[in-house]
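Have a look at the structure below before the remarks.
Coming up: chain A.
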Amino acid sequence: MADTANSDAFVEFERVQKSYDGENLVVKDLNLSMPKGEFLTMLGPSGSGKTTCLMMLAGFETATHGEIKLDGRPINNIPPHKRGIGMVFQNYALFPHMTVAENLSFPLEVRKIGKSDREGKVKRALDMVQMGDFGGRRPAQLSGGQQQRIALARALVFEPELVLMDEPLGALDKQLREHMQFEITNLAHELGITVVYVTHDQTEALTMSDRVAVFDDGRIQQLAPPDQLYESPDNSFVAQFIGENNTLEGTIKEINDGICLVELDDGELIDAMPVNVSNVGDRTTISIRPERVEVDTAKLGDSAHTLKAEVKEFIYMGDVFRTRLSVAGKDDFIIKTRNSADQRRLKPGEQIKIGWLPRDCRALDTV
Partner candidate 1 sequence: MSDTTDTGPVLAADGTPLKRSLRRALRAQKLRALALIAPLLIFVLVTFIAPIADMLFRSVENQIVSNTLPNAVATLNDWDGTSDGLPGEDTFEALYYDMFLAAEAKRHTRVGSRLNYEESGISSMFRKSGRGVDDIGEDQIDALEDINDVWGDETFWFTMMSGPDGVAKANGILSAQRERLANLDQSSFAGEIGFAPSQQIADLLPRTVRAYTAFAVFTAIEDEDIVAEEEPWEAVKVALIEDLRSGIDLSGYDGPGAQELREAQQGLANQPAIDYKQGFIDITEDWANLDNWKTIKMYAPPFTTGYFLNAVDMQKTPEGFQPRPENEQIYGILFKRTLFMSLMITGSCILLAYPVAYLLANLPMRTSSLLMILVLLPFWTSLLVRTSAWKVMLQQQGVINDTLVWLGLVADEGRLVMINNQFGTIVAMTHILLPFMILPMYSVMSTIPPYYVRAARSLGATNWTSFWRVYFPQSVPGIGAGSILVFILAIGYYITPEIVGGTSGTFISNRIAYHISTSLNWGLAAALGSILLAAVLILYWAYDKIVGIDNVKLG
Partner candidate 2 sequence: MKFKTTLLATTALTVAAVSAQAQDMADSMTLVSWGGAYQNSQQKAYVEPYLADNPDVTATWDESSAEAVAKLRAMNEAGNVTWDLVDVVASDAMRLCDEGLAMELDHDEILAPAPDGTDASDDFGDLIVSDCFIPQIVYSTTFGYRTDMVPEGVEPPSSVCDVFDLETYPGKRALQKRPIDNMEWALYCDGVAKDEIYDVLGTDEGVTRALAKLEGIKDEVVWWTAGAETPQLLADGEVFMGSTYNGRLFSAIAEQDQPIGMMWDMQSFDLDGWIIPADLPEDRLARVLDFLYFATDTQRLADQAAYISYGPARESSAPLVGEHAELGIAMGPHMPTDPANATNTHLYDYEWWADNRDDLDAKFQSWLVN
């Protein structure tokens, strides 16, 4: 995690709190620091406080407590239009009564930029999003994806150093979304702008970001690069929230040498890597990704613990097989196996044994 007092931080939240009603905190003691040029995603379920944070940064909400700094300057009391932050809204917020060119020209006009300058900048911005021919159209005449590009171009046309994006791809279909994810990241890196991106779609967060801040309950649960987030979640919320995940409940039996032995509630034993458990006898939730579960227990070491499992359902998904098992009394244990030539197709009702490498299984706090 980055140091909150980083001196080259471009955007900083210092002990920021936000309450709407004076009784409940929507954002609890938020500390965040991001360097210039970073693409940071705020990820979390709805109501987790991520959008509020973004709105505070944009200036549409004021922090109840704490300080927000932009390029070292506190901006709490600066109105939104003076912050110089570009923003892309969830519904694009393209002005319906203006043409595309007028939409793009708007931020330049209010900045009193001359007409010829404006035209040049608008044209460049449109070209940048490959929409050069669409200047004369109205937003309603464009498809969702085209509107998205225009919204992006409008947020960038006045060359802000920081751009905020509030679930900008939420309304697009899957294919277009994936394409736009790619374009946005490319553009951000090309222009070297700093981006704060809010989404509740973890795939989007993982594919696009330099770092991801996972929000829950008004706090950042983990702030880390995508791979770290996926592979080493700090707590069971993160583990659950990011990617597909199997959990089993149990008690720590012993801990040694960075590996702990967990006794599941039905008495079976399994290995795991302790993450935020420290004492023998603690309750724990162990977390294992479906693709890390090994069906062929022979591939594991002799000392490895294994669990009994019964095949409940087998789903053919093309590149992978997805199999639902009943493990330790739970019916929703998922495993994914690659559709390779030698891979066996399990049949419902079949009794098998499963196991994993201790480093793939993380013993976390109980939820």
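Regarding candidate selection, all candidates are chains of the complex that A comes from, given by their letters.
FYI, a residue touches a chain if its C-beta (ideal position, glycine included) is under 8 Å from a C-beta of that chain, and two chains touch if they have at least 3 such contacts; residues count from 1.
Just so it is clear, the model here is predicted, and its values are computed rather than measured.
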Numbered candidate touching chain A, per complex, among 1 or 2: 1
Residues of chain A that touch candidate 1 when the two form their complex: 58-60, 79-87, 89-91, 93, 95-97, 106-107, 110-111, 154-155, 158, 164
